[in-house]
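Notes follow the structure.
Missing here: one protein chain of the complex. Every other protein chain is in place.
Per-chain numbering from 1; labels A, B, C and D assigned in written order.
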Amino acid sequence: MQFFFEVLIGGLLSGVMYSLVALGFVLIFKASGVFNFAQGAMVYFAALSVVGCMEKGAPLWLALILAFGIMTLLGIATEKFVLRKMVNQPPIALFMATIGLSFFIDGFAPLLWGNEVRPLDIGLVDEPIPWILDSYNIVVSKFDLVAAGLALALVALLALFFQYTRVGRALRAVADDHQAALSIGIPLQHIWALVWAVAGFVALVAGMLWGSRNGVQFALTFTALKALPVLILGGFTSVPGAIVGGLIIGASEKLAEIYIPPVLAGWFGGNFGGIEGWFPYVMALLFLLVRPEGLFGEKHIDRV
Amino acid sequence: MIKQFKQLAIASSVAAACLGAAIPAAQAAEEQFFMLPSYRVGPYGANGQSFYGGFIDYLSYVNQKGGIDGVQITWEECETEYNNAKGVECYERMKSKAQKAPGPIHTMSTGISYALVDKAAADKLPLAMMGYGLTSAVDGSVFPWAFPLVTTYQMQASAIIKFLKDKNAGSLAGKKIVYLYHDSAYGKEPILALEAESRLNKFDLVQIPVAHPGNEQGAQWQRIRQEKPDYVIMWGWGVMNMTAIKTAQKMGFPRDRMIGSWWAGSEEDTVPAGDAAKGYMSATWNVAGKDVPLIADIEKTVYGAGKGNLKDTSKLGTILYNRGVSAAVLSVEAIRAAQAKHGKGKAMNGEQVRWGLENLNITEARLKQIGATGLLPDVKTSCDNHEGSGKVKLQQWDGAKWVVLTDWIEGNKQLIHPLFQADAAKFAKEKGITPRNCAAEAKK
Amino acid sequence: MIYRETGQFKTSYAADQQIFPIRQDRVGIGILLAVAFLVVPAVAGNYWFNAILIPFLIFSLAALGLNILTGYAGQLSLGSAAFMAVGAYAAYNFQVRVEGMPVLLSFVLAGLTAAGVGILFGLPSLRIKGFYLAVATLAAQFFIVWCLTKFPYLSNNSSSGVISVPGVEILGFKFDTPASRYLLVLSIVVALALLAKNMVRSSTGRAWMAVRDMDVAAEVIGIRLMRTKLLAFAVSSFYCGVAGALYAFCYLGSVEPDGFSLDLSFKILFMIIVGGVGSIMGSFLGAAFILLLPIFLDISLPALAGLLGLPFDGATVSHIQLMVFGALIMFFLIVEPHGLARLWQIGKEKLRLWPFPH
Amino acid sequence: MARQIGDVILDLRNISLSFGGVKALTDISFDVREHEIRAIIGPNGAGKSSMLNVINGVYHPQQGEIIFQGAHRKDMNTHEAAAAGFARTFQNIALFKGMSVLDNLMTGRNLKMRCNFLQHALWWGAAKREELAHRRKVEEVIDFLEIEHIRKTPVGRLPYGLQKRVELGRALAAEPSMLLLDEPMAGMNVEEKQDMCRFILDVNDQFGTTIVLIEHDMGVVMDISDRVVVLDYGKKIGDGVPDEVKNNPEVIAAYLGTQH
Partner (left out) sequence: MSAYLSVNNIEVIYDHVILVLKGVSLEVPQGKIVALLGANGAGKTTTLKAISNLLRAERGEVTKGDIQFRDARIDQLTPNDLVKGGVIQVMEGRHCFAHLTIEENLLTGAYTRAISRAELKRSLDKVYEFFPRLKQRRASQAGYTSGGEQQMCAIGRALMAGPEMILLDEPSMGLAPQIVEEIFEIVRDLNQREKVSFLLAEQNTMVALRYADFGYILENGRVVMEGDAADLRNNEDVKEFYLGLSSQGRKSFREVKHYRRRKRWLA
């Protein structure tokens, strides 16, 4: 039982790391109806920018600010050269464009900073917290706890922003209906640039944590794949959904990875580990069959 | 549709023109052409940078020293992004240029080498897979054109077991070893060998796969924590390695009881892991460091002349750089061997290079001659043994550099090589290939 | 050639419902086929066959499959590569395990197997739409690849999970030269493309498009959503499956499950987006573009850099290549979201009106 | 007049429908006689479209019964409704935007086609013959609605009024016995409305098709319908011949207003 809890806690905490990436997706989707596949690439770019600036001699805090600046520029450029020209196109086209964008960033980031694998030290050691280990024999990582705290703070902040500010409202309006928003004078350009900058900020936080955990390298772009089932589960438009979805996905995939392969091996013989690659997706899929709009997703309002 | 086709035709003719422009006109002098389907971007791009940097630097070095008995080496890179289809395209694109006088082809990708095995044989181009690739090609009777040189995953796994056995006073009986592997062809190859070893040495083997790309190993390491193994042998690649090391730290598993394969034992894996990597061990078939005379000489000669391939010279002397050099040394030695038989100072054709690869005999003395003492093990190949060595060293990360722990260790050939032969025989049957008769050829 | 249809009157509905009602198109396609079947084999070299033409045709087929599902039936899928994998492994198993199995039959069976798997993964489409469905198809992508990795039976107990396919032989004729393999692939692809075209212009295709454009209205007209969507999944997967079998047998020769990755699925999706969603011809144009572009960049960029004297090393070129590729995808979506096929159509319309615009 | 209004062919009794607790229809009874033109009127959100959706099975009422072809049933389903000859148009045009006018109309014939997808793929014999036969039928509808010139145009490119006409065409292509029209004249000017009325009357006249329509233009409703039902907030507040309804004080208060 104690092992079960250890897996569960570990899963919940790694789920929070997925949520961080998912959050970026949600932001952009909510504000512009764009399913931004490039979020993973942005995480990579952000982390690489931090490391790159530090290599040039900047201290961590300055590097973070500079990297945020770079992500903002990226957001503005994306808006100016891509999104602005694609107003009113079907969501699938915008989605494809972001895949194109992710390719672009995948090439651009290492071109700018080099593609060596590099460490990112943010002064947090990923080690078990001794007293928990001693008294309960459960591994809980300091690093994960800090990450979880950061993620929750970020979510709270963003939820408030969306619900209660003028810009937050405009963001939601744009997500609902580009053209109507345009017609009442909401400048899509600014809104989009802004939301991309915010998404860039979230990517920066995610990149910092993931980068410090796994090293800053190309594989950071794969974090996007971990975030997708979180999104489906939580709903594309819900900030809290990203967190809850992350927790559920994280916990269940870890539990599944531990407890399902032995069962399968019992049936078929062989080694069935590695199911966490698809398990979240299949779970999300089954969940969707029951609730097609996700846990917290907005119901599609339509009248016949 | 006609119009579209015309555009396509124009585009392709432009491409063809560019292609033409890219190749310098063939010179009268004898040249040996190396095609390098390499990768410098994508998930494993960082590794490719070092490996191909070393490889190309050695070729430049040879050229600066007058070539292979006067035969200059030319080469061309083509980015594969570690993608099989792109690898095939690269191969097909450069094939015609390589037809006359090819160097052994190094893909540094198991997947691409699989895809090229048949094609290269049909085109009579020798394929070298140093420490990766289709391992059953050790049996040269079925795979005359493919060379898993130096060592294979299976032999390496066996050598690691031998190392652990020595460490434990000659017996692993009753011990528990976790095999943590990248869930792909690469990670699966050694399983049969490890299972054989576990039967032989009576240790418990627990296999835990990690789904690609391996940037999340919480569950796997929790399982390891629960299993409480004595050792963890890890077959990782790219981000999986560093994640494994960091997660081991997080779960409190001692790194000095983790042993990686040679693809999990480079600076690219340990440096980013920081302190967590201290004490981590790995196998390798070449040593790191600039104190090898050859590496020092390359730095002096090639970089001195400003012809170095590395942008980031701090990578000089890293594991993967030195591996690239080692791979190039073997390739060049094969051509030398071929020249020795078929005519010095001449460019060798595919058949001749193949012969060279199959009749390598790089002794300690020869290694010393080229300044590569201790860089790589001695290699002696034959028709029925395309591996030629099967030896690795164990090294340990001390927080700043790799420290070599052992001398060359050879895996259990009697146990492992029959596995290759069985696999090769099955392959031959599926494909309807009649194996060569190595014994008869040896007599000739 | 002047593109005018003036003077070409249709006197029967049959004439009006030909695939290419305009004479110039018919002549054009005839010439194209003649070139593909007769001229190309005579002039193209091995590089063209092995690295460009064969993969081009195979990817066109896969794109065609995806286009049926996504372009015609409106079900976005990110799992095409997995269905190709099913086809490849199924064809391999039928070949290796059944003595004397004709290759073509095993291709068909591979397609049918893929169709079966496609139906299974198409079931969620009855409840889920749009992006949710797209992400759900990722489940298929990952799950299928995992299964192929995990059940050694499927790769005939190969220790690495990699399968290496036997050579192709039909009625005693060995397809061992690139040109012969090209012709085999070409014939299969042309035949399947024709069948696809027929399907989409008949009531099957209309039902697909109806479901795509407005599913409630389609239902009210009496189109059964479930049957229509599942049929689209089945046919689409069949095409992808056959493409997968050809990919293994006529192109790479050996494949591993990881080769049929998400990247490949994306690539196929790019093909239909660039080529034209909901267009048979677009599948071909898109495949050509997506396949040729990186090769073209690969070849031309270093040459260009050399010309300009820029100090590009291999990595730089590769990075720039990725950027250009990404940028071009975006460019295309901005300039012509309906793809090359639409550009072609606009071109035709302008030609038709030429020299009087509007 | 050629047509003869017949017996009740569709009878909805005590229908109640709600969505997640929100009542859309409350205890509504409503019948339709053969060959008649039956209008449903009422303010926005009164539940008119819901009513049509119940009739052809898009919505399933929680309570009530539907008597159709002599059978008592809880609800309809779309496929049965279509098979029984119900065709319909929508308030916010539900055409297949990516298809040509011709193809849109051809989908209307879908239920009557027998060939399967394999026959279609081969385009051989039966499939081709069937396609041509149905094309002929559809051309009749095209003729009737005078839309020959836009036959091959993608409907997305057509102006609104023509789209409405094409949608009617799609419904007519199915040779329906009952036609459900949801605001067929919305957004039209008088000229276009006159045209639309003519089409509706002709269909009713020539083919004896029963028509249920929702419409806001009182002129149209009063002129062409045989009986009118008035809904307000999901409840029925009036039912009868046009004159009756027009003078019903409850209807005037809730809907018509004093202007008319």
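In this text, contacts are C-beta pairs under 8 Å (C-beta built on N, C-alpha and C of every residue); 3 or more make two chains touch, one makes a residue touch a chain.
Worth saying up front: this structure is predicted, and the values here are computed from it rather than measured.
Engineer: Indicate each shown chain that the hidden chain touches within the full complex.
Structural biologist: A, C, D
Engineer: Among D:Gly85, D:Gly161 or D:Gly208, which one touches the chain that has been omitted from the display?
Structural biologist: Only one of D:Gly85, D:Gly161 or D:Gly208 touches the chain omitted from view, namely D:Gly161.
Engineer: Determine and list the chain C residues touching the chain excluded from the picture.
Structural biologist: 346, 349-350, 357-358
Engineer: Can you list, in ascending order, the chain D residues touching the missing chain?
Structural biologist: Chain D touches the missing chain through residues 22, 42-45, 91-92, 157-162, 183, 186-195, 197-198, 201, 216-220, 223-224, 255-257, 259-260.
Engineer: Please output the residues of chain A touching the missing chain, sorted low to high.
Structural biologist: Against the left-out chain, chain A lists 87-88, 166, 169-170, 172-173, 175-187, 189, 298, 301.
Basically, only the chains that are shown with their structure count from here on.
Engineer: Just by CA atoms, which chain is the most central one?
Structural biologist: C
Engineer: Using CA atom averages as chain centres, what separation in Å is found between chain C and chain D?
Structural biologist: Each chain reduced to its C-alpha mean, chain C and chain D end up 41 Å apart.
Engineer: Can you compute the centre-to-centre distance for chain A and chain B, using the mean CA position of each chain? Integer Å is fine.
Structural biologist: So the centroids are 36 Å from each other.
Engineer: In angstrom, rounded to a whole number, how far apart do the mean CA points of chain A and chain D lie?
Structural biologist: 47
Engineer: In chain C, which residues are in touch with two or more of the other chains?
Structural biologist: 146, 149, 216, 315, 318-319, 321-322 - these are the residues of chain C that touch more than one other chain.
Engineer: Please list all residues of chain B that touch 2 or more other chains.
Structural biologist: Those would be 40-41, 45, 49, 183, 211-212, 311.
Engineer: Chain D touches which residues of chain C in the complex?
Structural biologist: It is residues 13-14, 17, 195-196, 198-199, 202-207, 209-210, 212-214, 216-224, 231, 235, 278 of chain C that touch chain D.
Engineer: So in the complex, the part of chain B that touches chain C is made up of which residues?
Structural biologist: Within the complex, chain B contacts chain C at residues 1-5, 8, 11-12, 14-15, 18-19, 21-22, 38-41, 45, 49, 52, 77-79, 81, 83-86, 88-89, 92-93, 95-96, 110-111, 114-115, 117-119, 183-186, 188-189, 191-192, 211-212, 309, 311, 423, 427, 430-432.
Engineer: Which bits of chain C are touching chain A when the two form their complex?
Structural biologist: 76, 124, 127-132, 135-136, 138-139, 142-143, 146, 149-152, 216, 262, 266, 269-270, 273, 277, 315-316, 318-330, 333-334, 337
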